[in-house]
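Here the complex is missing a single protein chain, while all its other protein chains stay put.
Moving on, here comes chain A:
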Amino acid sequence: EDLRVDGRGCEDYRCAEVETDVVSNTSGSARVKLGHTDILVGVKAEMGTPKLEKPDEGYLEFFVDCSANATPEFEGRGGEELGTEIANTLYRVFSSESSVDLKSLCINPREHCWVLYVDVLLLECGGNLFDAISIAVKAALFNTRIPKVRVLEDEEGSKEIELSDDPYDCIRLNVNDVPCIVTLSKIGYRHVVDATLQEEACSLASLLISVTSKGALTSMKKVGKGSLDPESIFEMMETGKRVGKSLHIALQKILDEEESLGTSRQKVGFLG
């Protein structure tokens, strides 16, 4: 009947805090706190060579680090398995052509392009990692500022890349089509969004779907030992699309608000 242990309905998210531009030496960063889950994402833009099969596009590289602070299981190399799983899921989610405009990351076809290294750091594990990570990645990409470069051609034909002198002269990424992951966990006969650690322990199977702000599904993944009925998968997909759309709207509102505050914004950061 739509009442969970902490009073939320099946489709309610916990209280989330999103803050961007927390790490100063990155091109973009974001920190998301969803209940007890704490994620930090940093994006660094570096020059690289385009991939052979896509010579006129830049690309994204994901790396996930499960800090030992998150849970005792991550001590030493324990968190590597989870980290690679999350990184592979992120690659899959962003594999769709329309998510990020990769052509805008190209400087010189076949020679130079921008590579965005997205580093995800898990500070605390409190259930529902994938959703929090995707929100943080979207916020960090929104916050990313890539410096504008000009390509000068010499008389001999050698190309030189010139960085503009103005530090505020940069290109921003369009994150309107960046998808967000919604995790639906099946508990008993119903499914819930944003499961806490206790709810995750009770659920045998979950469906991870990535939804764009327009409600389009870009990828789907099933995790867990249990099985899912095909009908319940349809229901979960519909719920996921609905919840995903409202999540995007709320996130965009917060990002725009934060942006409008400009440099006068008080940064809470880590010690606040």
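The rule we apply is simple: a contact is a pair of C-beta atoms (placed from the backbone, for glycine too) under 8 Å apart; a residue touches a chain by one contact, two chains touch by 3 or more; residues count from 1.
Operating definition for what follows: contacts and distances are computed from a predicted model.
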item: Absent chain [UniProt protein name; select from "Exosome complex component RRP4", "Vacuolar protein-sorting-associated protein 36", "AP complex mu/sigma subunit domain-containing protein" or "Rab-like protein 3"]; value: "Exosome complex component RRP4"
item: Among A:4, A:112, A:172 or A:242, the residue in touch with the chain that has been omitted; value: A:4
item: In chain A, positions touching the absent partner; value: 1, 3-9, 12, 14-15
